[in-house]
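One protein chain is absent from this view; the other protein chains keep their places.
Should a chain be cited, it is by its letter among A, B and C, assigned in written order, with residues numbered from 1 in that chain.
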Amino acid sequence: MSTQRFGAGIWHFATYVDRYATDGYGEPRSVIEAIDLAGKVRDLSVVDINYPFFGGDFTNEEIKAALDRNKLGVIGVTPEIYTREFRKGAFTNPDPGIRRRAHKLISEACDVVRFFKADYVKLWPGQDGWDYPFQVDHGALWKHSLDGVGQLASENPDLKFVIEYKPREPRVHMSFDSLSRTLLGIEKIGLPNVGILLDFGHALFGGESAADSAQMAIDYGRLFGMDVNDNFRSWDDDLVAGSLHPIELFEFFYVLRKNKWAGVWQLDQFPFREDSVETANHAIDFLKAAARGLDALDIDALKEAQARHDAIGALKIAQKALFGAF
Amino acid sequence: MSTQRFGAGIWHFATYVDRYATDGYGEPRSVIEAIDLAGKVRDLSVVDINYPFFGGDFTNEEIKAALDRNKLGVIGVTPEIYTREFRKGAFTNPDPGIRRRAHKLISEACDVVRFFKADYVKLWPGQDGWDYPFQVDHGALWKHSLDGVGQLASENPDLKFVIEYKPREPRVHMSFDSLSRTLLGIEKIGLPNVGILLDFGHALFGGESAADSAQMAIDYGRLFGMDVNDNFRSWDDDLVAGSLHPIELFEFFYVLRKNKWAGVWQLDQFPFREDSVETANHAIDFLKAAARGLDALDIDALKEAQARHDAIGALKIAQKALFGAF
Amino acid sequence: MSTQRFGAGIWHFATYVDRYATDGYGEPRSVIEAIDLAGKVRDLSVVDINYPFFGGDFTNEEIKAALDRNKLGVIGVTPEIYTREFRKGAFTNPDPGIRRRAHKLISEACDVVRFFKADYVKLWPGQDGWDYPFQVDHGALWKHSLDGVGQLASENPDLKFVIEYKPREPRVHMSFDSLSRTLLGIEKIGLPNVGILLDFGHALFGGESAADSAQMAIDYGRLFGMDVNDNFRSWDDDLVAGSLHPIELFEFFYVLRKNKWAGVWQLDQFPFREDSVETANHAIDFLKAAARGLDALDIDALKEAQARHDAIGALKIAQKALFGAF
Partner (left out) sequence: MSTQRFGAGIWHFATYVDRYATDGYGEPRSVIEAIDLAGKVRDLSVVDINYPFFGGDFTNEEIKAALDRNKLGVIGVTPEIYTREFRKGAFTNPDPGIRRRAHKLISEACDVVRFFKADYVKLWPGQDGWDYPFQVDHGALWKHSLDGVGQLASENPDLKFVIEYKPREPRVHMSFDSLSRTLLGIEKIGLPNVGILLDFGHALFGGESAADSAQMAIDYGRLFGMDVNDNFRSWDDDLVAGSLHPIELFEFFYVLRKNKWAGVWQLDQFPFREDSVETANHAIDFLKAAARGLDALDIDALKEAQARHDAIGALKIAQKALFGAF
């Protein structure tokens, strides 16, 4: 597994605010400072970058210089379609002017993807959805979601678009809330360049088995990206990968390898109160152990146990491989 | 709304066991006794009947006689594919012999549907899924689910099949776990006679908005049935409809009427410790009030509020209509 | 019920940020502007005010002038012990210097309470707790919580302190996480001037029946305050009161009246995307209807049904009273 590449959302190295600590969990950092922190992480190859670039007025070239000196590439670009302007939705905003503004912002992000030769535009429509019963016309809302994504995908056939689903937050209910719903939408859009970014924690939060979700996305040819973290299953805590649910994370990796899915293993963690570099390093150490665990896994015995749906037998094999890799 | 018809699963009038009260929450009842209780409910037109018939060896004709004397029709037949034999799955059982046995049992249920001229065979594969990470090959499991349903649907083109999804129980994770997943599967099967039975409580349990789920199922032409109850959102409590989440239930009915969906409003309640007839009557009283509430709803004002995603405005209109109907 | 008084946290009329909409859900407002908005709400008598005063450098006198012109009193003062400085805890911070700073800030808030002749200092230690297994010494953490509160209560015997518990957020697990845990702590502190502020939504979020929690707090003589809102049971959504769980909210009010608890009914809502004044008015309209519902409640019949644990019978009485009040 010496060839497995690791990545991270650049926001991993930012600081955060929330509705209580409105003064932030640390001094604000610019994207340049965040890139320099990312550069300190062992074995990080690529980052996903928010657009607009945070913390200052930077050109693509300035970002590139910072990335280059830290030996980092760009895997994706995440347009910020969840800020104040888009608080009632980006693709689904009741105001057509705001919907156009979302389209324009994402179109700009497309050019950033081209500049950096990144893999994809990442769409995370966190404000698209609803809060209350009766608030929206559900059919119209979903149509707007698909129209918005579809228009971008057809206008930019040279690029890939990934949708990152999540059950909720900041919206009380997000339109792209689950693997299956997002796949349904993508099939309806019917374009080859729209896929899914599967966040392990979002699957967990939604009561999915991330391994099962990965298999399904792969079977539809739509698994374009992934990232990992951990949580207590009832919220998107973005804790350090492997901390709470190591076996389920290991099964997720197993399904990826079984299907020869060869993408980057990315981190989407929010170390509110922790050191970002140490948190990233710790996660990557876990991921490397998991990769060694996959090498050690007795695949034949596992398949034989799975053929009988033998839970204890399969678990024994998986625990031995993963824990033995530490 | 004088024409709205009401139904119930016949198990509403049975007694229950669970893993603690293994001696049951009451004296066992035969399906005949249950039908006679159902007959005591005000305004019940149809029932969904388990097959094999519980509590004795009854012929179709005997069941029909009991139904006739209680002026009840049959809306659906539910083959019991979740008993001991099927504890590791019906469609997805690792043993092909058990899968064949499930197919045979459901085929028999098809004949019962024909006998009673019921609307559909109801498939509720509660044991199809998994309990532990690594237990199953997720791709193979899903394929078995779709193959099993697809075979039945193609062998019985004169009948409709409805799949009732639920996140879990008795299996820790059910394969048909959500509206979207089930729709994905149905679209893959690609036959016109497979649809969804949307249980309001299962949607709630899965973090769905039942109104949104209904709209989606209707948009795919797959909403073949529905039933209602209530729960605390984290388990399938099967409490009396309207008791906990009246506004969300009202929104569900609103979406049905808005789309001119004209099916039966059914009860799927488990009155473990309550009187079955009183519980059914109380639910139907709520449903009738909700139907009157729909009549009173200021649709134009609601649509106008929804066009602005105006949560408080829409809520005000909905509360006024529903509560005013009591 | 013409005498029932209503209140609100002044933050109801602020705007908010979260980790995504870092530029806020609206233009920042000063506490003075928030007070002027609160003044527009029908039938609001008192507010709970954050300390330090947000949005500017205001004196107590300036705040008082704003309150006076809006005919508002102060029920409580909430020291902000959950901002950046306190991100690893106020009472339980590993740094004793920060613990002292929390004590100093709360002591200043005590003087603000005295100035405004408010009812209590509200302690909401949202950063006191932990995020990960193994992160803290649980015994030491709890001791610090109780020592911190106990010292303040003994130093300020002329004032009342209320602890507002919540399962989590912003900390992944809060020390004061539930009614029972908080009561345990208060009994251990053993001072008469420490009590509980029961937030209906926090009880719901924690899987409690708020009615049951209120009864317990009253039985211990510790229910010093309350506030209301609503949520989807799995997060502190702070939605408008009565929107999702009207019957449970009504039961909460019933327990208060049954015990002749005569305090203010307060709002703790966060209208991220809604108009604050309209949201407050809508909630208060619901509260007034609930108060009328209590007047209409057939108490004798209810008690009789409860004596038999007759769920359907009791529900029927409650629904009739509440919905009939609309």
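The working rule: a residue touches a chain if its C-beta (ideal position, glycine included) is under 8 Å from a C-beta of that chain, and two chains touch if they have at least 3 such contacts.
Keep in mind that what you see is a predicted model, and the values were worked out from it rather than measured.
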| item | value |
| --- | --- |
| Which displayed chains the hidden chain touches across the whole complex | A, B, C |
| Among C:A118, C:V162 or C:I317, residue touching the chain not depicted | C:I317 |
| Which residue of C:L183, C:A241 or C:A325 touches the chain not shown here | C:L183 |
| Residues in subunit C touching the chain absent from view | 88-89, 94, 130-139, 142, 167-168, 173, 177-178, 180-181, 183-184, 187, 206-207, 209, 211-212, 215-216, 219, 247-248, 250-251, 254-255, 302-303, 306-311, 314-315, 317-318 |
| Residues of subunit A in contact with the chain not shown | 207, 232-234, 240, 242-248, 273-275, 278-279, 282, 286, 309, 311-312, 315-316, 319-320, 322-324, 326 |
| Interface residues of subunit B (partner: the chain not displayed) | 16-26, 82-84, 87-88, 126-127, 131-133, 168-170, 172, 232, 234-235, 237, 239-240, 243-244, 270, 272-273 |
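Everything that follows uses one rule, which is that only the chains that are shown with their structure count from here on.
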| item | value |
| --- | --- |
| Angle, in degrees to the nearest 5, of the Cα rotation that carries subunit A onto subunit C | 180 |
| Rounded Å distance, subunit B centre to subunit C centre (Cα mean) | 39 |
| Mean-CA-position distance for subunit B and subunit A (Å) | 35 |
| Sequence positions of subunit B contacting 2 or more other chains | 207, 247-248, 309, 311, 315 |
